[in-house]
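In this view, the complex is presented without one of its protein chains, the others remaining in place.
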Amino acid sequence: MAEITWGLATSHVPSIGAAMDNEKTEDELWKPLFDGYQPAREWMAEQKPDVAIVIYNDHANALGLEMIPTFSIGTAEHYDVADEGYGPRQVPNIVGDAELSEHILVNLVDEGFDMTVLQELDVDHGLTVPLSVYTPNPGDAWPCRVVPMLVNVLQYPQPTADRCLALGEALGRAIRSFPQDIKVAVFGTGGMSHQLSGERAGLINQEFDRNFLEKIETDPESLSQITRAEYVEQAGSEGIEMIMWLIMRGALGDNIRRVHDTYHVPASNTAAALALFAAEKSAEENTDAAIAQ
Amino acid sequence: MAEITWGLATSHVPSIGAAMDNEKTEDELWKPLFDGYQPAREWMAEQKPDVAIVIYNDHANALGLEMIPTFSIGTAEHYDVADEGYGPRQVPNIVGDAELSEHILVNLVDEGFDMTVLQELDVDHGLTVPLSVYTPNPGDAWPCRVVPMLVNVLQYPQPTADRCLALGEALGRAIRSFPQDIKVAVFGTGGMSHQLSGERAGLINQEFDRNFLEKIETDPESLSQITRAEYVEQAGSEGIEMIMWLIMRGALGDNIRRVHDTYHVPASNTAAALALFAAEKSAEENTDAAIAQ
Amino acid sequence: MSSYTPKVEGTHVYDTQMSRQGRALNKMLYSLKNPENRELFIADESAYCDKHGLSAEQKLAVLDRDWKKMTEIGGSIFYVIKLAAIDKKSMQDLGGVFTGMSTEQFKAELKAGGRNFG
Partner (left out) sequence: MSSYTPKVEGTHVYDTQMSRQGRALNKMLYSLKNPENRELFIADESAYCDKHGLSAEQKLAVLDRDWKKMTEIGGSIFYVIKLAAIDKKSMQDLGGVFTGMSTEQFKAELKAGGRNFG
């Protein structure tokens, strides 16, 4: 059966990708962020998954506003890197895992999650920047297959934080019931606090961010009770992206260990963070395994 | 507050529309079906709603297979009649009710239904034929505004019948909490048994259909427990459309009265039916109203 | 058909895997809802198929009007009937093809109450 081995929460702001692509990671502005990534990167490089489930949102690069799915999942065999207005980012295209996608889809729909199926999808910085955070120098190909899961965070009504956590829990069950012996990592992307437009543009709320960074490990339920209005008020219109971390967190289950985290202001107009969690088998799963022997 | 006054379950097969458009309703083949509609039409003409919520599925006329939402809702002010391959049907375009759409959308998402928002939509026979069943001669304009709700019935995994009934119940709560004194009718469309392709093409299962026609009034829970495989096996690949009736049924609530029904074989390749239910205020609502006075 | 999809005897259960297989075919057929595209298709069917990236097998099924084949290689019936509409064929004509009957036989079976597999 498939196993979830780790979960990564990370900002996906395009400037992080641009800093890597333009070799600015040693610049005074960016060095602290990339230094902060280093221990996580080393750990992940030792723990390569076969597939990464990347939970993110599209930013007007694949989905137009004529059709806005709350939750969607890619079921293709390949995903190209999107042209976001100045040519596609020079990173490898994505190899999917159509069989795992379909398994997750069917299980989620069976559990009452009303997924939208994407048979075609160009992936934007929301997906490729987290992959670069994981693997800064992929060469010709990313080191794992990818299943994209997308969340509407751009237009009210977004899903509630509570619904995101519940989706994550169902996603975890779906992955663990996949009948192939593969290792799966789950990426929750977006955040931290930021506001791009309006008079509050430039908002950063370090207190909210640091509490979120702590509770995402120890008390995700408390974060799932925060209303959308509070997310917007406290973390900014675009800070509400953080609800996507709760999907990752739900998938990891109860038995996790924080490997590393880092927090940095600013990355472009946003606070940026990374938090890496190792998923250990739950006591229950260990018992099941013992019984099975 | 808005009130749900009646619910109509009806097949939406294009040939029913074509029979009306080409004035074949008195032909030997079609007369029994249209005669069967007559008492329902007379009753509905006396009970005109301000808005019709039409639950249907698109048939490759507005949504391509690149993006398949389980449940979606139109939020536009207008919807044009789709060109289904031989020019649009000569019936009026649709006037939407964007405010009611948004109210329903927000309430459904708040209740954990993962809706897809359609800001643009051409409507096909799945929506216009049921409107013609309600109003055969609309003249220049349909007699009510329309909110389209779409269900994926074309591609496995469809939503479960159980999820459809639950969505209907939430839809009913959403409509009744809309702060305008309007009358709303809910249309559940599709069915009855039919199979378009494969060696079983032409399948009709009258026993299944008649049981469904009865239980949709008296025991929708039993219908909600039928698996997708059973729907396909018993009612045909396209007969699974019947799950959309359960959304209408869920919205109507407990206190309903059957006004009329009819069943006819064949309409093109399908069994066709109509069932009309008056929604009476529940005891609870009457009590609430009494308390409010 | 994917291993997740329920198997139902004698029935197509159209699923994600078939839809992936038929992607180019369905996309081409979907484009026929546009009247200008219908004209382009009629003017040069082969070129139109090529432009939409159909596989050799998909293209042959379209050019040959092999309705059964189209539905077996990932064509969704609701997409396939866009092509039938161009040929002025009805769903009953296709029903006859799928079941190895004439249109008239197929219609007669429906009129007699439909085909019963119970």
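All chains are identified by letter, namely A, B and C, in their written order; residue positions are counted from 1 within each chain.
FYI, a contact is a pair of C-beta atoms (placed from the backbone, for glycine too) under 8 Å apart; a residue touches a chain by one contact, two chains touch by 3 or more.
What you see is a predicted model, and the numbers here were worked out from it, not measured in a lab.
*Asks:* Considering the entire complex, write down the shown chains that touch the omitted one.
*Replies:* Contacts of the omitted chain with visible chains: A, B.
*Asks:* For the chain left out of this view, which of A:A82, A:I175 or A:A275 touches it?
*Replies:* Answer from the full complex: A:A82 touches the omitted chain.
*Asks:* Need a quick check: the contact residues on subunit A for the chain that isn't drawn.
*Replies:* Output for subunit A: 15, 29, 59-61, 64-66, 82-87, 154-157, 193, 195-207, 227-229, 232-233, 236-238, 265-266, 268-269, 271.
*Asks:* In the complete complex, which positions of subunit B touch the hidden chain?
*Replies:* 75-77, 98-99, 101-103, 105-106, 117, 119-120
Here is the rule we use: only the chains that are shown with their structure count from here on.
*Asks:* Quick check: how many Å separate the C-alpha centres of subunit A and subunit B?
*Replies:* Roughly 38 Å separates the two chain centres.
*Asks:* Taking each chain's centre as the mean position of its Cα atoms, how many Å separate subunit B from subunit C?
*Replies:* 26
*Asks:* Give the residues of subunit A touching no fewer than two other chains, as numbers and ranges.
*Replies:* In subunit A, the residues touching two or more other chains are 105-106, 117, 119-120.
*Asks:* Do you know which subunit C residues sit against two or more other chains?
*Replies:* Counting only residues that touch two or more other chains, subunit C contributes 4, 15-16, 19, 23.
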